[in-house]
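The complex appears here without one of its protein chains, the remainder shown in place.
Here is chain A:
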């Protein structure tokens, strides 16, 4: 996977994870263009499209579009499952997740993504395992806030 984007129907970016080194200026341009292309798609169209020299896999969950750019040799159908797994993880963590959760807790969404994928590949295929690791890390953060005087929450 080259990158993953989460954006709303209004074209607001909610999350962007890049797995290849790309200049800030290019990132902005690509995001803008790709959002336009995906938002123009009609509901009946398939979840895959070719854009520039990349394969794009996208799926809409409620008000959010999850959009991945994958390599030529990547399996598009399993990428849909990867997206779905990420949504399930967010859902379990936030309890019936909605866009507002991702907006107000974007750093947590990133933490979950970074526990699930690394370099664009799945780290662990067990939902339970990924959620447990996040839980433990959150606990560590909580506990330490009580232990250290100058540790504050965000």
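Convention: a contact is a pair of C-beta atoms (placed from the backbone, for glycine too) under 8 Å apart; a residue touches a chain by one contact, two chains touch by 3 or more; residues count from 1.
Everything below uses one rule, namely that contacts and distances are computed from a predicted model.
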What protein name does the UniProt record of the undisplayed chain give, "GATOR2 complex protein WDR24", "Pyruvate dehydrogenase E1 component subunit alpha", "BHLH domain-containing protein" or "Adaptor related protein complex 1 subunit gamma 1"? "Adaptor related protein complex 1 subunit gamma 1"
Contacting the left-out chain: of A:19, A:61 or A:94, that is A:19
For chain A, residues touching the missing partner are 13-16, 19, 21-23, 28, 44-50, 73, 75-78, 80-82, 85, 103-107, 110-111, 114-115, 118-119, 121-129, 133, 136-137, 140-141, 144-145, 148, 150-154
